[in-house]
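Of the protein chains in this complex, all but one are displayed in their positions.
As written, the chains take the letters A, B and C, and residue 1 is the first residue of each chain.
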Amino acid sequence: MPILEHLWIIPLLPLLGSAINGLLGAKWPNKIVTSVALGSTGLSFACALEAVREFIAGGQAPFRKQFFDWIIAGNFRAGFDLQLDQLTVVMVLVVTGVGFLIHIYATGYMAHEGGYYRFFSYLNLFMFFMLILVLAANFVLLFVGWEGVGLCSYLLIGFYFLKKSAADAGKKAFIVNRIGDFGFMLGMFLLFRAFGSLDFQTVFAKAATWQPEAVGQFGTLTIACLLLFMGATGKSAQLPLYVWLPDAMEGPTPVSALIHAATMVTAGVYVVARSHVLFTHAPTAMYVVAIVGCATAIFAATIGLVQPDIKKVLAYSTVSQLGYMFLACGVGAFGAGIFHLMTHSFFKALLFLSAGSVIHAMGGEQDMWHMGGLASKIKVTFWCMLFGTIAIAGFVPFAGFFSKDAILFATYQSEYSGKALYAVGLVAAIFTSFYMFRLIWLTFFGEKRYDEHHVHVHESPGSMTLPLMILALLSLVGGWFAAPALWGGPNYFADFLAPVFGNAEAPGGEAAHSLELTLSIVAVLAATAGLIVAWRMYSGKVVRGTSTGLHKILYNKYYVDELYQATIVGPLVWLSRNVFWKVVDVGMIDGSVNGIAHGTEAVGDTVRHTQSGNVRSYAVWVIIGALVILAIIFWPLWRPAFFVATSGGVR
Amino acid sequence: MTAPLIIFFVLAAVAVFGAVSLILQKHPIHSALSLIVVMVALAGLYLLMGAEFVAAVQIIVYGGAIMVLFVFVIMLLNAGEEERTNLSRLATYAGIPLALALAGFIAAAIARSGGYLPAPAPNGALTSTKTLSMLLFTEFVYPFELTSFLILVAILGAIVLAQREN
Amino acid sequence: MNEFLTHYAFLIVPIIKIVILVFLVLTVDAYLTWLERKVIAHIQTRWGPYRVGPHGLLQPLADGVKFIFKEDPMPAGVDKIAYFLAPFLTLMLALTSLAVIPFGPQRFTVWGYETHVGIADVNISLLVLFAITALAVYGVALAGWASNNKYSLLGGLRSSAQMISYELALTLSVVGVVLVAGDFSLRGIIEHQENGNLGLLGWNLFGFSKNGGGFTQIIGFICFFTAAIAETNRVPFDLPEAESELVAGFHTEYASMKFAMFFIAEYTSMITVSCLCTILFFGGWLSPFPLSWTFTQFLPSVLLIPFGLWIIYDGIRYETIFGRVLLPGIGTALLALGGALLAYPAINGYIQGPFWFLAKVFVFLFVYIWMRGTLPRFRYDQLMTFGWKFLLPVSIANVVLTSVAILIWGKH
Partner (left out) sequence: MVPTNYYLILSAILFGLGIVAFVFKRNIITLFMAIELMLNAVNLAFVAFSQSLGKPDGEVFVLFVIVVAAAEAAVGLGIIILTARNRHSLNVERVNLLKL
């Protein structure tokens, strides 16, 4: 059966799984819940593969179909339209594939947690919304998925809702995302205002014909792009809205892996890449994107240098890597950005899952200063994590190398102060490799810094290690699409995406090629530098020192949270409590409601004396009313002739 | 003075007489009987206008079902003569005049509105049962179904009211 | 004189017809009582009325005289209006209902006024009939209530409840026929059952009428006849006048002529119901034989002759002199009639319709009496249960089935 014609099946399956588990799962044993969840996601993955096969077989012609109308108001139409082109192919495969692996992992990880069915119901629901997001063929439907994944992330961050920190983290994520979504919606409205439609096809087609705006010019496109990017910064945790992501680590580790590393946080990148036509026509916006991305990359990386919590380190690393992706988009290398998105989703999911495995082994311990010397105890996890680390640090021939290299190369070539951005990116790369290897050493080497009598380190079950190995393999080979480019061959990935992004890629050429080689060697050297520094500092016997000076600032994440608390949250709370609650709500609204009630009561008290309870009196009242009404009706005809004109009225 | 006119006046007189006696009779049964007289007279008028089906239905349903229910209930409750109490001052003094005023008002209004209309002619094709049923099942099918629901509800209500709580 | 007749024929002719009909009906009622007593007596192996006249043939006259000259006491505390109104109302409605029944196909012209066999030819005669029967409740109910007697009151209440309950089934059971015929007029329904050479198969009972498409109305017939018996308060539905429980039910307090009116009304409504059964389900005046069998026209005359001979034979050896005179007289009269019919075949064509009609009606009257002789009475709750939970659903089902059948086979 041609899946491509029935694209809706792919998102529908997870939705079904979610519904079944959510409604009936409470009573069921974990086995059934597991089979439902895995079955739905696995099937949807299979469907996605089939759809992609048909897509390739069909000559890679972009597929669009309007399944049914959702909103029709005036000349505005938002339909349930799905589309499948090269970009979507990459996203769908990543979402379903990685999602499926993480589902498998979660069955092992959550086995002994409460609310098993709830967890998987949420997880499937997330899959549904994410697929809607990537498959949508217009901004409105995309926004549905956008909000949906936000909701699921909220639900899953606050999964242990009895823990106050978890609940707060959930709320924080939700509220911070609201700010971004606000911008996103404004962007949508502006686009509709400008193009009279929100279908990707029409919007981009019309936009392509527009005159590109100059740098520093804030035309419609620029503003729209900036607003869209505002949404992206919220969803993808860029400056200044990144603050929710580190706290989001309160959620279960599979969630951190799936939502906050592999898929959801990359939604912003996807949106920017999807609307690349708009961005390429608005260089100012591109510039902003590049700068913000670059800044985020270095900023988060610096914070990541000193974090003690294994998941926090990975979280900041995620933020930083997302910065890389935006940097790529900003300099016009959308292909590179998506490429990094894919590889990153591989190795970052791998890292998170491995971290989860470590935490599992340590019985819930997350502080790296209480680990150490685990390499010999949990070999599989160790090797997988090592693979991930090498990949993210960017050593040949791991996935991270190719994608990051592509980004840095594109940045270097960008005419908008490309060199500077490149330098910053390179530094960020050094930091990356440093904190990753710091993590490795603190966790797996050195002497034990935990109490063996309480903690019994043990390797995780197969259901957890199997996905780890698969992901490790992927993060090794994931980047080889672009490998031939090194010796001047074609870059298969870029070529695959070319139909979408046109020739947004930097032009090749012999000089460019040699330059690329140089740059990649530099990148590898940078990674090595980071590795060496980490080795010098953290191999052997290490102690947690008292943090002072710069270290202290970094340790406290530049006091950003405190800053926000003082500047935004605090005043807002004060305003709400003292004005909106005590004055507006209590005073006006409640006051008016109660006033109406009291008024009614008073009126009733006086009027009720007419209620004799005698039906005949009521009858007379009815008659009086009828007389009045008739009088009003016939007032215009009220003349002496009225009563004698029984025969032949006035006409 | 043509035959239809004579018939009309006879029937009208009967109807009015029945209505008046409905008011004047002291015993509910007699009131009911006078009301039946009114209804039969009206049925005659319908026939005079050529609305046979309505006339038949008028007698079957009104005369044969509804009024029978009234009589039945009156017998069941063994209602005696009504006591002419005057507990409602309003009704006692203002009631009848106001009622008459309203009646005159309506009469004037209706008469005036009907003055220019042609005289109703018995038209078989117009009011044949076929026409009515066609109309009932095509144009008015929705209200028709609604009335069926209404009847269902009424039946349920009657049953609920009738059963003794136990 | 003549132009006076031609001018007022529209008034005079119906009046004459009404007088004739009323006279006939009253006579038939009277002799129906005689027949009933005879039949039941023989069912119970008795002789029945035997004293007054040969075979008690003059018994009805004696009864009539007795009714007229009996004292008519008025119980204390009755509601006068209702007490007087009830019997008149009952009788009037019972007689009126006969007005719309056509007894024969012929139309003939008297004094330039075209008329037919039967009094009024309304095109919704069926509805009119139902309207009249619907009003018939009041007579019984009022009589019961006005008599100021608990038995009468119970009888009246019972009858009003019973009549309302069975009126539904009565009406619904006929809807099938109306659907098939697509007509509310009894004449139209009869003519619709005349389907070429099919003869009695064309009757609605067998359903091969013009549009029937062979869907039998037998369910409708059974429901109709049952409900009709209940409407006429006859055994086994005679609870309003259940002797063993309520003395005489609603007419306990009535005597002499008022009682007679109830009595006549009851038998008249029996006749009406029989006519209705005949018309609706048994082809009215249609002969059961195919049209092509013209020789069946002579059936009435051929039947009359042996009947007359038998009466003569029975009469000449009768005990009383009067009988030996009267019975042979009747016999020879019938004989002569039959002979005349044979002699002038042209007349046969005219009497065919009435003959068959009355023959069928007689059969139904006999069934009435037969049932009274054999069936026991229902208990009140049984009556209600039967009416609401069996008869009504079945007749509704019949309506549905008929409509479906018409959809499938009908030629509308």
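Here is the rule we use: contacts are C-beta pairs under 8 Å (C-beta built on N, C-alpha and C of every residue); 3 or more make two chains touch, one makes a residue touch a chain.
These figures come from a predicted structure and were not determined experimentally.
Counted over the whole complex, the shown chains touched by the missing one are A, B. Think of the hidden chain as still there; on subunit A it touches residues 608-609, 611-616, 619-620, 623, 646-647. Against the chain not shown here, subunit B presents residues 2, 4-5, 8, 12, 15-16, 19-20, 22-23, 28, 31-32, 35, 38-39, 42, 45-46, 48-51, 53-54, 57-58, 61-62, 65-66, 69-70, 73-74, 76-77, 79, 82-85, 87-88, 91, 95-96, 98-100, 102-104, 106-107, 110-111, 113-115, 117-123, 126-127, 131-132, 135-136, 140, 143, 147, 150-151, 153-155, 157-158, 161-162.
Operating definition for what follows: only the chains that are shown with their structure count from here on.
Nearest to the overall CA centre, using the mean of each chain's CA atoms, is chain B. Distance from the subunit A centre to the subunit B centre is 72 Å, each centre being the mean of its Cα atoms.
Annotation: 32 Å between the Cα-based centres of subunit B and subunit C. Among the residues of subunit A, none is in touch with two or more other chains. The touching residues of subunit A, when paired with subunit B in their complex, are 612, 614, 616-617, 619-621, 623-624, 626-627, 630, 634, 637, 642-643, 645-649, 651.
Those residues of subunit B lying in contact with subunit A across their complex are 87-88, 90-91, 94-95, 98-99, 101-102, 105-106, 108-109, 111-113, 115-116. Contact residues on subunit B toward subunit C in their complex (touch as defined above): 27, 29-30, 33, 36, 40, 43, 52-53, 56-57, 59-60, 63-65, 68-69, 71-72, 75-76, 124, 129.
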